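Missing here: one protein chain of the complex. Every other protein chain is in place.
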Amino acid sequence: MSDLTHIDQHGHAHMVDVSAKESSLRSAYASARIITRPDVIARIQQAEIKKGDVLATARIAGIMAAKRTSDLIPLCHPLALSKVSVDFVLSEQEIHITTLCRLRGQTGVEMEALTAASVAALTIYDMCKAVDPAMVISDIRLQEKQGGKSGHWLRSGESDHV
Amino acid sequence: MSDLTHIDQHGHAHMVDVSAKESSLRSAYASARIITRPDVIARIQQAEIKKGDVLATARIAGIMAAKRTSDLIPLCHPLALSKVSVDFVLSEQEIHITTLCRLRGQTGVEMEALTAASVAALTIYDMCKAVDPAMVISDIRLQEKQGGKSGHWLRSGESDHV
Amino acid sequence: MSDLTHIDQHGHAHMVDVSAKESSLRSAYASARIITRPDVIARIQQAEIKKGDVLATARIAGIMAAKRTSDLIPLCHPLALSKVSVDFVLSEQEIHITTLCRLRGQTGVEMEALTAASVAALTIYDMCKAVDPAMVISDIRLQEKQGGKSGHWLRSGESDHV
Amino acid sequence: MSDLTHIDQHGHAHMVDVSAKESSLRSAYASARIITRPDVIARIQQAEIKKGDVLATARIAGIMAAKRTSDLIPLCHPLALSKVSVDFVLSEQEIHITTLCRLRGQTGVEMEALTAASVAALTIYDMCKAVDPAMVISDIRLQEKQGGKSGHWLRSGESDHV
Amino acid sequence: MSDLTHIDQHGHAHMVDVSAKESSLRSAYASARIITRPDVIARIQQAEIKKGDVLATARIAGIMAAKRTSDLIPLCHPLALSKVSVDFVLSEQEIHITTLCRLRGQTGVEMEALTAASVAALTIYDMCKAVDPAMVISDIRLQEKQGGKSGHWLRSGESDHV
Partner (left out) sequence: MSDLTHIDQHGHAHMVDVSAKESSLRSAYASARIITRPDVIARIQQAEIKKGDVLATARIAGIMAAKRTSDLIPLCHPLALSKVSVDFVLSEQEIHITTLCRLRGQTGVEMEALTAASVAALTIYDMCKAVDPAMVISDIRLQEKQGGKSGHWLRSGESDHV
């Protein structure tokens, strides 16, 4: 049974040593959902139709946040991301967010993909909170990761980023 | 019916003018949940018992993220927060996070409280992902806000920050 | 004849003391131009028509940069901006950028408006540099400022932000 | 005819994938001009003579801004710059700024060189705005780039960084 | 006997509530020393004489760090500093650094003055480490503070910032 890797033998937090890990191409896919009222979805769609910036703003916020992950999450390694994308699908009562991060490096990009999804969701909340403060952000989760020693990991029973 | 406040009449994003709003004491309470396996909760609790830093690290990450909200969320105003706290309750399969932000100012602190909850949750995910990459962060939501022109708002049917 | 305010009597840089200045409502309007080929303007317009994100991305970059001005410009005071907007007008061979910043405070927001214009321009350059690396950013300048002891200042012979 | 690389097939912004690009030594030279009155140039020169910090401050601001380019420009990749320099030449009515950025990596450093030039110019504006708010920052442009698949690019008809 | 103010009754870190504190004019003076070999001091002095940037760079680094204190020190409140200065006195074997921070606000600026002194010292170390890696930074301390409920505090037996 593995231990918590970010806690040393004295119970203290540290940034784990990845200097001996091999560099490989690594990708991570994450997702999140924002649940709101149908009329809020309609407003966002209308804003989109008339060239509105709701989702464009959230996309940029998510991409920029991915680049700042190691500044936000204390024990994350600084990484030179080589690709970030953030996408949205709107349904009647929710917005589904999917993110992809990739790099060639010594450690995985799961936190970057999850941070992008979280900050994109928070940005949508911010832009719509005047009309629905009760909006809920849910199901922020890793969907799949590739590369590294642990290899391919796919959330069991599902994968929605294809 | 109100519009999306952060989108102007041309459908473009802007940072809304709060210069004419009155300064008042404002508080916001938010919460989030992280769902994992009972053995992961047990490890976190053990780490806590032996002075471990899992929750301490997540708490600091949440507090620091609250202060950086306007750097992360594109249309948020920079705010001089006067108080931030982040708390955790562990149950069998989940960690419940509650946050409080407060300031005397011209605009509310909902985004700061939600950002603190999100980043605290992401930090726990980061520290435990080696043992449970399937962990899910859910129910990031505003619980209550006080102050400002819109006054008191309480999520209907519940309030868990007392 | 006034001296360089940010240099003390020994010739050293310092952040000037504004603690005794009165708080007042202050606005600043700045502008910039990006000169490129007509076919690049056409691509940006097409991207706009199909909901493209070129100008939306530049607008968000400009707004976020305004909030980080005191982090970039060594002797700028940290300011709690109450409003930022960034707008674009496309003509045959150039994009004209105008910005507005506002706050109630002890010091002006010229640098914030100029920084927003500069970073919005750099972002457009970044997104179009593969098709036109020779693009030039020009005429970054203050157009007007209001508020504070020095009062109203309007660039002589012109004002293009109305 | 190439498309706007930072916009995907749906018209959305994304950070393009550079993970398959080869690493090579890349350099970029950029420049900018600040146009002001002769008496302002004289003051800056005097400050220089008596060990003043105007240009030293602008140089440091430009170097630090180069390192933060990916934090400011939404779709820029984070880069580990291996060299940055910022230089100034004063003439009767203007300051000419030249910058150089270099790294061994998978993507070019044009944006870093342009950002350094822009922020150095904004810093000079900030330090001199009390004596000349009408100062104009102009001609921010790439002069030359080396390395990468696209190879050598030199602004036609000129090169002022030799 | 007072408790550690940043630790709540459960032993957890939090950012203390200053929203009920009165706003007053507050100043803090801090200092630090860097001890090195006489030949290193001589080089720095020579660099100064020929317009060198060692101390100018350290001064700017210290001023910029003061503005970022709440980003670095987890439980510090974000503050709108109204003045920062950093000064140096060179003697045979050491550089003495003094800093001053000021603002009108609800909490003191001791941490800002200490952070400015620390980062100015680290910057000098960085610029001179190739010639003397054994340099030591010592005696980072508060010299005096004014304003706030606790009033005037002066380090007993000394004060070197006059």
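Read from first to last, the chains carry the letters A, B, C, D and E; within each, the first residue is number 1.
Here is the rule we go by: contacts are C-beta pairs under 8 Å (C-beta built on N, C-alpha and C of every residue); 3 or more make two chains touch, one makes a residue touch a chain.
As the structure is a computational prediction, the values presented were derived from the model and not from experiment.
Visitor: Since one chain is left out of the picture, which of the remaining chains does it touch in the full complex?
Guide: Touched by the chain not displayed, across the whole complex: A, B, D, E.
Visitor: Consider the whole complex, including the chain that is not shown, and state which of A:Ile34, A:Ala47 or A:Leu75 touches that chain.
Guide: The one listed residue touching the chain not shown is A:Leu75.
Visitor: Check the options B:Ile41, B:Ala56, B:Leu81 or B:Ile124 and report the residue that touches the missing chain.
Guide: B:Ala56
Visitor: Can you name the residues of chain E that touch the chain not displayed here?
Guide: Within chain E, the residues touching the omitted chain are 1-7, 11-13, 39, 43-44, 47, 50-54, 56-57, 60-61, 64-65, 68, 72-76, 110-111, 114-115, 118-119, 121-123, 125-131, 133-142, 145, 153, 155-156.
Visitor: Which positions on chain A touch the chain that was left off?
Guide: Residue positions of chain A that touch the missing chain: 8, 12-19, 70-71, 74-75, 77-80, 105-106.
Visitor: Since one chain isn't shown, list which residues of chain B touch it in the complete complex.
Guide: Where chain B meets the chain not shown: residues 48, 51, 53, 56-57, 59-61, 64.
Rule of thumb we're sticking to: only the chains that are shown with their structure count from here on.
Visitor: Nearest whole angstrom, what separates the Cα centre of chain A from the Cα centre of chain C?
Guide: Whole-Å distance between the two chain centres: 31.
Visitor: Once you find the CA centre of chain A and the CA centre of chain B, what distance in Å lies between them?
Guide: 16
Visitor: Where the centres are mean C-alpha positions, what is the separation of chain B from chain D, in Å?
Guide: Spacing between the chain centres: roughly 37 Å.
Visitor: Tell me, which residues of chain C touch at least two other chains?
Guide: Chain C, residues with two or more chain partners: 12-13, 51, 53, 56-57, 59-61, 64, 68, 74-75, 78-80.
Visitor: So that we know how the chains sit together, what is the shape of their touch graph: line, ring, star, complete or other?
Guide: other
Visitor: Under the stated touch criterion, can you name all the chain pairs that qualify?
Guide: Taking the chains two at a time, the touching pairs are A-B, A-C, A-D, B-C, B-E, C-D, C-E, D-E.
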